[in-house]
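One structure, as structure tokens, below. Some questions next.
One protein chain omitted, others in place.
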Amino acid sequence: MALATLFNQPTFNHRIGLLGNDKLQEECGVFGIFGHVDSAVHTALGLHALQHRGQEATGIVSYDGEEFRAHRAVGLVGDVFSQPDVMRRLKGQAAIGHNRYPTTGEPMLRNVQPLYADLGFGGLAIAHNGNLTNALSLRRELTHHGSIFQSTTDTEVIIHLMATGHGGVTDRLIKAARSLYGGYALVALTKDTLYGMRDPYGVRPLILGKLDQSYILASETCALDIIGADYIRDVEPGEIIFIGQDGMDSVHPFPPIPSKPCLFEYIYFARPDSMMGGKSIYETRVNMGRELARECGVPADVVCPVPDSGTPAAIGYAEQANISFDLGIIRNHYVGRTFIEPSDEIRHLGVRLKHNANRGPLSGQRVVLVDDSIVRGTTATKIVQMVREAGAREVHMRIASPPIKYPDYYGIDTPSHQELLAANHSVDEMERYIGVDSLGFISLDGLYRALGAKKRNDQEPQYTDHYFTGDYPIPLIDLTQGGPSAQLSFLKETG
Amino acid sequence: MALATLFNQPTFNHRIGLLGNDKLQEECGVFGIFGHVDSAVHTALGLHALQHRGQEATGIVSYDGEEFRAHRAVGLVGDVFSQPDVMRRLKGQAAIGHNRYPTTGEPMLRNVQPLYADLGFGGLAIAHNGNLTNALSLRRELTHHGSIFQSTTDTEVIIHLMATGHGGVTDRLIKAARSLYGGYALVALTKDTLYGMRDPYGVRPLILGKLDQSYILASETCALDIIGADYIRDVEPGEIIFIGQDGMDSVHPFPPIPSKPCLFEYIYFARPDSMMGGKSIYETRVNMGRELARECGVPADVVCPVPDSGTPAAIGYAEQANISFDLGIIRNHYVGRTFIEPSDEIRHLGVRLKHNANRGPLSGQRVVLVDDSIVRGTTATKIVQMVREAGAREVHMRIASPPIKYPDYYGIDTPSHQELLAANHSVDEMERYIGVDSLGFISLDGLYRALGAKKRNDQEPQYTDHYFTGDYPIPLIDLTQGGPSAQLSFLKETG
Amino acid sequence: MALATLFNQPTFNHRIGLLGNDKLQEECGVFGIFGHVDSAVHTALGLHALQHRGQEATGIVSYDGEEFRAHRAVGLVGDVFSQPDVMRRLKGQAAIGHNRYPTTGEPMLRNVQPLYADLGFGGLAIAHNGNLTNALSLRRELTHHGSIFQSTTDTEVIIHLMATGHGGVTDRLIKAARSLYGGYALVALTKDTLYGMRDPYGVRPLILGKLDQSYILASETCALDIIGADYIRDVEPGEIIFIGQDGMDSVHPFPPIPSKPCLFEYIYFARPDSMMGGKSIYETRVNMGRELARECGVPADVVCPVPDSGTPAAIGYAEQANISFDLGIIRNHYVGRTFIEPSDEIRHLGVRLKHNANRGPLSGQRVVLVDDSIVRGTTATKIVQMVREAGAREVHMRIASPPIKYPDYYGIDTPSHQELLAANHSVDEMERYIGVDSLGFISLDGLYRALGAKKRNDQEPQYTDHYFTGDYPIPLIDLTQGGPSAQLSFLKETG
Partner (left out) sequence: MALATLFNQPTFNHRIGLLGNDKLQEECGVFGIFGHVDSAVHTALGLHALQHRGQEATGIVSYDGEEFRAHRAVGLVGDVFSQPDVMRRLKGQAAIGHNRYPTTGEPMLRNVQPLYADLGFGGLAIAHNGNLTNALSLRRELTHHGSIFQSTTDTEVIIHLMATGHGGVTDRLIKAARSLYGGYALVALTKDTLYGMRDPYGVRPLILGKLDQSYILASETCALDIIGADYIRDVEPGEIIFIGQDGMDSVHPFPPIPSKPCLFEYIYFARPDSMMGGKSIYETRVNMGRELARECGVPADVVCPVPDSGTPAAIGYAEQANISFDLGIIRNHYVGRTFIEPSDEIRHLGVRLKHNANRGPLSGQRVVLVDDSIVRGTTATKIVQMVREAGAREVHMRIASPPIKYPDYYGIDTPSHQELLAANHSVDEMERYIGVDSLGFISLDGLYRALGAKKRNDQEPQYTDHYFTGDYPIPLIDLTQGGPSAQLSFLKETG
């Protein structure tokens, strides 16, 4: 979703910032199933399990043997697909679905995936997670040759590449894939085949499962659990999977290269109950907490997570440090995406919409707060202040990832370089800014250890860790070729 | 709107039939203005005056010097554009707009015009009235070469032809026009130019007006009256008009051929207060009534229109026959597009939603009912029954157009051949079916006389009158090339 | 609806004024049916036929033998009751319904009738047309004794009077009626009885009809025609009708007094195809036109109605004067209740949203415009200007009612005294204000003649004609007892 990322960032930040949302944003979740009589219902359930990967909008396209059927809308999965008759009309034994993260602005509904197009060979639906680093360059070229874009999504770039290609669907998909740079995972559906594909570096995740005789593709294993399906394996980096009446097949059209999965899936994005790359997300996060305690422990009375994302690491830290674990901060889960426009005098209350200090376990104590990451530092600052007002004697903060110094371009919506606290401040400066008695980050090697490695392989890192190191394995093509919007005419649509 | 016409007819008929809507349906109204500070407001007012040409949906695209802005929605002009902030956001000194007639089915919102696309040269918005007879053939060919269609409108065919063309906008428009067959009028807007174009036969209308320094294009002159603009002239058949900062210019890229405006604009579609082809619509309809009285007068006590479309002809008939004119049928103007699903026992009440007999002037009288046309005959049958129940002694019906025997393919939504009463019945049979004491139609020559001609020029008719004669001046390409939907994959979308 | 009238007038005028609505507003239509398996469907059809009496909101309450069921909403009858499942759920063999005219402000939805209450004896639903002149005084007294009001309607006053009464429903209704002053007609439904009642002067209309074995009550006979029911008789002034399993019965609890039906029902409110007081509304209006021609004819070439309300009188005038009748003004029926907020420069276009001059029959002619009434004179002024701009040589205006000099308080929403043109200007002054070559009004006696009387009986007028004469037959109690809102606390509710 490169284009949306590039164009909409400032507005997006402005809107979400209000809510104290100070996290990186995963971009999307995808799901596909082939050969099941209840394909759309299972897709909706799978998307519900993947809701954490995108809450803005959701959609399903099914194929009933004669027609493609779609329902796509802004809203949560449980709301969108519980409208009367919606599921009944999404007939068919194959379906794909998509959850979308909150971007901003007018083109919203047209951007809700899966996208669908009637191509020369028939209908094609695609749902995509990730970001192309050359989406804009490809779009410019396609438009120049007569392609008309309806959305600002990277997904549509892929569809147009396939539309203007030749031969069968698979040939067109392989040929299109050869033009793409970036981190992505996609599912696609034609009349007779469900496709799945993961970028050559395997930056974005995609897994394969099975329910009775039906194959399933999904961003995470928690989408298998919810429907009682079995996990088979991760889709391999650069692999294209085909699922049809005769079962599953796959090709590897790219030359083999060392994979580079995204570390932030392990640190924050994936659900703790998912397995990824053969590892339990929960266990790796508990390990990060243990590493943290070993690397930068501090004498304290109580360890408290910043909920919910800091909880597993806090459990690991408390256990390793043998300090009592308590809920010192309570999270209000009813926070929607919007709230009251505050007058100036109450703007400072913003963060309290989501978190409140729990006086009981904090009062008079030396507190270690554990969180997964620091992005802008605004939330951390306010939470520390709340914890102090609740009577904490000392406040120490420990972070289960290294300082984030560089933006992502492979599918994570990151603030700009100026807004990333660690990009512009030393740890000492951050400590003062946030107002803690001490601040500690896990080391890069510590993080790799938590994931089961001895240490980072500096020659060929086992994961992409560009947000910490600036080491981008995939070229940032659009970024190095000048401003994006100069030659594009966008329609501002209301209503 | 060929595709919609071909695909959706049965459902459409079913839905509208319930309401006793037994009229041909004009397809659309268009409006464009260049160089006025209130361009969108004037467009909305113009579209309101053209509301009779399409009540399903409406849209405006404006250009504010930097961005194209759009608002398109299902609903009446007065409702859609009175939503808060809508007009304020449609900034800019140039705008085009469109009213859409009621079709059916899911793809509705995507079909609301004006359509917009970002082409190689920049943004382009088009609004189109009429029907291409080779839309499907062109669509198939474009899809084969990689174009992706989002709607089922003919308008999108034109946009893709321009997108895949070469050179400047004008060259692309001329080249695209050379591929088109059918009856159509369109307005288009780029960053610097407002375009207007009418098909080479001039089947569909388009007029040129001026308000202060701003040029205006519209389907009918009543759209000029509402904003106090002056009428300049009709756009000529086959003419392409360009309006920019430097004023107006035009080209005639087609070889000159005898024009063939649509007779039904004069009989039924156009508003009575519009001027078309230099004639007052109202006066020509009064003339039709006079011709009717001359050709097939009958002794009677009172002349009553079937309101509202039969009123001018009834006035002409009453005056010519020197019989008292009275409102024997009262129309309920609050009928919306939908109503209660009737149980079987009250289904026969359907037509009464729209019309009621007015006992006063009918009771004991010999009544002449005057209407503009007979399509299926269902409404006529029910009205005659109501008039008899109200006590009329004799009921005679006189129709201000010849029997409709053939479907239209140039922009009018006609029932199929089987449903056209006159296609399958003699006048005697129709008389019995409708239940009148006598039934008379204006003759073809009488109709031409009402329009100011001596008679129809059978070698080269002055108008297209294929619905009466089967004489189609423009080839029906899609129709002669087999079923349309075989190779197209449509998406059924809900919500 | 006294309270709404008193409180909301200025806003109301402001809103509607924009649309060039320069008519008096009838307040409501009512309908009831007992003993029919399709009672709610027939009620919806009847309300549709009465749509001209109120377009803001509509509602039906039915009783299915066990429960009262309701559906009430803002919108037109055809829209509100065509929502899925609505009719299916309004089960039962008895129902009442109501159409509401556009008032303004927040308390809208709570004011939508029929109102329902669970009283000591069981459920009661009431729908009411008209205005009590002592609603506020009664409300104050009831509130003082503990009644809690939910709406600002007069109807709720009646319900509370019944709630705090004693004995059976009929006794309570009679006792309540004895407290009421004003012009009103109401229908009410309990578990076993449909009630109908008309005020002692018969100011507001109510008629009785029958469909098979089912009795029907309705504001006008056109509501019988639409369902094919027979007209029995008008409900008598001061009569209370009871309809139950054992048929119909009625009482006259008031001492007999000379009736005073509202003249404006005949002049403007009722549909032309209705019968009222034994007279055809259409014929009485044609008669008014004939009287006008006799009383104040003028040499001319063409007679044109101001559509639609002036049409019958224009037909009568043209016939009597033997001048050609033509449609010189075309009305756009698509005008909704709201439209674009105009900038100052286009505000003068307002009236053109609804009317346009038809150049053909006007150009170069001496034109007589016929309308039913003049309220503020704003519409007349603008129409005359349009007619002159369309080329009329002379413009004469003839009005089928005497000058309106006094506000109504019996159920018509009238502008204040200052806004009534005739209240503050002589006919000569009005002639100049409107810009006509001559202006003529029917005389009061001429109006009575058109209704079949010899002349007005000045001792005891046959109708209430207070808007012309200031002669109010029913005391204006609230008005003479000071400002209404002083002691009432209203809730301003949004959303």
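For reference, chains read A, B and C in written order, and residue numbers begin at 1 within each chain.
As a convention for this text, a contact is a pair of C-beta atoms (placed from the backbone, for glycine too) under 8 Å apart; a residue touches a chain by one contact, two chains touch by 3 or more.
Just so it is clear, the structure is predicted and the values come from calculations on it, not from any experiment.
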{"item": "Residue in contact with the excluded chain [from C:D230, C:E429 or C:E493]", "value": "C:E493"}
{"item": "Which residue of A:L45, A:A95, A:L421 or A:L444 touches the chain not shown here", "value": "A:L45"}
{"item": "Selected from A:G247, A:P299 or A:G360 as touching the chain missing from the view", "value": "A:G360"}
{"item": "Touch list for chain A against the chain that is not drawn", "value": "38, 41-42, 44-45, 48-49, 51-52, 55, 76-79, 81-82, 87, 222, 225-228, 271-273, 275, 280, 282-283, 286, 308, 311-312, 315, 319, 324-327, 330, 332-336, 338-343, 345-346, 349, 352-353, 356-361"}
{"item": "Footprint left on chain C by the chain that the document does not show", "value": "61, 67-73, 80, 83, 85-86, 89, 116-120, 122-123, 143-150, 159-160, 163-165, 191, 488-495"}
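Methods note: only the chains that are shown with their structure count from here on.
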{"item": "Mean-CA-position distance for chain C and chain A (Å)", "value": "61"}
{"item": "Residues of chain C touching at least two other chains", "value": "none"}
